[in-house]
Structure formats: C-alpha cells, structure tokens
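Let me give you the structure first, and then I'll get to my questions.
Complex shown without one protein chain; remaining protein chains in place.
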Amino acid sequence: MIELKEVSKSIGGTLVLDRVNLSVEQGECIAIVGPSGTGKTTLLRLIAGLEPLDSGSILLRGTEVSRPGWQLPPHARSIGFQFQDSALWPHMSLCDNLAFALNSGKIRALECLRRAGIEALASRRPSEVSGGEARRAALARALAPAREIVLLDEPLTHLEHALRDGIAQWIAAELKAANAACVWVTHEPAEVHGIARRILTLKDGQLRQMQSP
Amino acid sequence: MRPCLLFVCLVLLLVSGCRQSAPPREVVVYVSVDQIHAEPVLKRFEQQTGIAVRAVYDVEAAKTTGLANRIVAERSRPQADLFWNGEFVQTLRLQAEGLLAPSSPASAASLPALMRDPQGMWFASGGRFRAILVNTAKLQPANRPSRIEDFLSPRWHGGDLAIALPLFGTSAAQAAALYATLGEQKAHDFYRDLSKRGVRVVDGNSVVRDLVAQGSAVAGFADSDDSCEAIASGAPVQLVLPDQDGPGTLLVPGTVAKLAGSPHPREADALIDFLLAPETEKMLIDSGFFQVSARPGGAVSPCLQGRTVKTMQVGLPQIAAELERSRLDLTAIFNR
Partner (left out) sequence: MNRWGRLATILSFALFLLICWAPVAALLAAALSLPFSRMDAAWLPGSRRLFLLLETLGYSAAVASLATLIGTAAALYCWRRSQTLARAARMAALLTAAIPPYLHALAWLPVSAALPGHGAGELTGWLSAIWVQALAMLPFCFGIVLFALDDLDPRGIEAARICATDLRLLVRILLPLLRPAIMAAASLALLLTLADHSVPSLFSRSTYAMELFEEFSASHNAGQTLISALPLMILGLLPLVPLARFWQKAAQRPSRSAAPLPPLQTGGITALLLFASAVFVLLPALALSAALAQHFDQPSLWLQAIAAGAPDLATSAGVAALAAIIACLPAVVLSRALIAHPRTLWWMVCTPLAMPSALIGAALIWIWNRDLPLPIYGTFWMLVLAALARFAPLTVLALAAWRSRMDPALLEASRVYASPARAFARVELPLLAPALLAGGMAVFVLSLAELGASLLVTPPGRGTIALRIYNYLHYGASAAVSALAFCLMATAAIVLLAAALLWKRRA
C-alpha cells in the first residue's frame, strides 16, 4: 500500500532522510520511533504530499504519487493524517470538522464520532472540549472508515496515562476493522506494543528494524 | 456564512446608492468661494431653475490656485462648465491660458467697465476691500494709520505692524496693484522699507486679524471679510479703508467665467446670469463673504456703516499683469 523507494530529503542543508526504503502492506501497522528532530514527522509529511522530496519516489496503492519535481496533491491521495496537535479547525464544530474532512453529510460524521465515543459533543467547537476529547475527534477524522492509508504523528503524546491505553486500543480496533495500512510515529515504543507489526528506528536519516514484536 | 451574505448585500446597497441616475439638466461648477457661503446660493439656483448643480469646492489651504490648476490640467478633457472664483487673479490667469469662453449674461449689463471683460470672458460679482485693521485699545484715533504709506512712519516699533506674506492670495494682488499704480521702483521701495523696519510677515490674512484682535500687533493689512468677522466677534478693532483721500482702496472682486469646452453651455449661461444678479450679490454680502457690490450704488455690508468708498481705479488685467514681476521682486525682498 505504501512504498518508499530511495527517498531523500534535506531541510535547511541537513540531510534528514537518506535514501530511505520502506514498504507497508494492507492491514499492516508499522511504528517509527526515535528521539525528536530525527525526521519522523518529515517522513509522514512526504507520504502525505505536504512536502516535495529531493530524490527517490513514493507509491501509494501501487501508483506513483511523488517524485522529484512532481507530486500528487495531498487531498487526492485519500489518506488519513493525525497531526501532532490535533489540528482541528477552530471555527467548525467537531461534527463539521469530520463532515468537511470526509466530504460527506453529517450522518457519516456523527457515525464516526459515535465510534470514537464522543457523539454527545458533536455540536461543540474544539475550544469547548477537553484535550483528550479533541484528540479523539482528530483521530476519528484520520481513521474515518474507508481510509486505507493512515498516518499517525504521535497520536498519544500530551495525553494522561489513564486515557492512553483506551485510545490506543480503540485505534488498533479501528485500523483492524478498516484493514488499513498505517505508519505510526512515536518516541515511546511501549505505546505501539501489540499494535505495530514492525518497529523501525530513524537515525541519521536511515530506517532500521528495531525488533519484531 | 450568513454574516458574509449580509455584508455582500450591504455593499451592493452602498454601491447602488453611489450610482446616481443622470439628471436631465446639470451644470458643473468649480467654486473657490468658501463652501459655507456658496452652497446656499447654488441651492437657490437649483430650486429656481431645476438645473442640478455639481460643484467642486476649493479648500482654504489651496488659496484658490487648486481649482484653477485643475482646470488647466483638464484642458484636453474639460469637466467643468464654469469657474466661480472668490477673487480675480486665477480667473485672469485662465483667460491668458485661453481656457475661458465668452458669454453675455443679461444681469451683467449694469456692471461698470472695470468689472467685466470687454469680450465677455469674465464678470465681477461682489467684492472685498484690502483694509487696514486697527486695534482700538492700543491706538488712539489720532495715531491710527489712514494710508498705506503710514506703515512706513517712524512712530512704529518693530512688531507693531503685521502683514501677510505678499506672495499669495489677496495680499499678492494688493502688492501687484501697488506695482501697477505706483510704478515698480516706488512699490519696491515701499516693501523693502517695510521689511527693513521689521514689520511682522505672517502666513495668512486671518493670522493678521488674530494678531491685531489680541493686541499683539496694533495694526495690519487685512481683508474686509476677516476684519468684519473680528468686529462682529466683539474684538476691540476698527476697519480703516486706506487712501480715501488719495488713489482709493483696492477692491478685490469675485469673478465668474464660463470655461472653454464647457460640456453644458446653456446651463452654464443660466448659472452665470444667476450668480451675477444683484440679489445673489446681496446674499453673499449678507452672509459676510463680500462687503460690497461690484456695481456702483449696489448693496453694502452693514459692517461698513454706510460709508461710501472710493475704490482704486485700476483694471484687473493690469494687476494680473504685474503679478509675476511683483512676486519675483517680493520673493527677493522677503527672502523666501
């Protein structure tokens, strides 16, 4: 589903990704761990099409979507993306946030919120809900059914420990139900225990296998 | 989205409000008579004739040159039908540039020869005097100046007297008139001596009025409209019409002229006729813009207390012709 071939990217003169290769199958979830500043988020942004790459190519569903000098716009890639800080649009209610992202009516949006367990908050704006609730809404947006490719950028950071396990389990269930390919970026390997099939580390621009759980 | 919609509606409303359906008859006039005085006159014209008046008013700061220059700038595509000027210098300048057109209004028949152009290019209407304003608290009647030359008397100390810089407006016209009547040498000597004796040279006639009204200066050259305003406000001042026993006081008349290429010539003729009518002159004298009619024996401001005034017999073109030369000379004298 997701394939990176010899992808390189430098930011401000520093080589962040150095000829990276990666392949993620349908229904597979992989985790990428590493300290901050190593280029984990950049990798996700390249897959999402938010940034151009310097060399190499990226394929989604077997079709090339990025190569140097050309890239398919992000919205045409049909992916789910969880940003580090939720990035819910503050001028829309939670329901509108989902309806806009799904390009659908409110019924589908409400269904997604129901699965996230926050249906009751549908009409509230992001500023009117707690951090955990906002994160659930943002995740609901990224995991909305029929998204075959999901990119998660530290989905559990800044959340209370008590909430984390619940949300992680819910994410795992949703990914399984959708049979989605997922790249999960985190700096805590423990988070993805039992969810990710492979855990990779990103260091000096290179991806390395850490362990097989 | 609703506020946006409301906003758009509001804008459309405003825009539609800004578009005016063209009135059947209209006249475009550039006015350098003060708006506060001119507007009621033009309103009355609209009421009487049904012709819509579209006016552009000059601002005090531009000293009447603003609109005259706009007329020059619009030479290739004239926008205005007539120029209604509170004085005459710029009107004559436009005549020299070939920007005026002749007309023959019926109400101009009673104007004396000095107050109209022989070819009908411009006509005078109402006027102000170049007067001497005297502070009555500071000066006993015997000591008050009655002639322009009295300003050179050795009894004044520096700073007693004030004049407006004679490069602009009516003070420039007064200087040009002196150059025309006294001759260049005598006029030059007069202003040079004024400058040497330390007379206060300020930026405008209204400043002279204020200085004299407060007593910081004992006397100064001023316009009769400013002077009458000071008298009306109760300041201890008196208006002296200079040189009544000599060549007479300079009258600065307002002028009305039709512009070449006027887009609405018939309406322009109607407005010119209206502006020159004795009733219109009287309106402007009553409102305080003019003090005297341009016709002998016409209306006179109550501020002059019924005095008959001997006016300087000098043609307006003669004054206008001296203007450039006198200005150059005075620029050197007053080091500007």
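By letter and in written order, the chains are A and B; residue numbering begins at 1 in each of them.
To be clear about the criterion, contacts are C-beta pairs under 8 Å (C-beta built on N, C-alpha and C of every residue); 3 or more make two chains touch, one makes a residue touch a chain.
The model shown is predicted, which means the values in this text are computed figures rather than measured ones.
Every visible chain touched by the undisplayed chain in the complete complex is listed here: A, B. Within the full complex, the residue among B:Q35, B:T49, B:N143 or B:Q244 touching the omitted chain is B:Q35. Here the missing chain is touched by one residue of A:L4, A:V33, A:A48 or A:C182, and it is A:A48.
Contacts to the hidden chain, counted on subunit A, fall at residues 45, 48, 50, 73-75, 77, 79, 81, 83-85, 87, 89-92, 100-103, 141. Residues of subunit B in touch with the missing chain: 3, 10-11, 14-15, 17-18, 26, 28-30, 34-36, 39, 52-57, 59-63, 65-66, 69-70, 72-74, 76-77, 79-80, 162, 200, 202-204, 206-208, 210-211, 214, 216-217, 335-336.
Criterion: only the chains that are shown with their structure count from here on.
Once the centre of each chain is set as its mean CA position, subunit A and subunit B turn out to be 79 Å apart.
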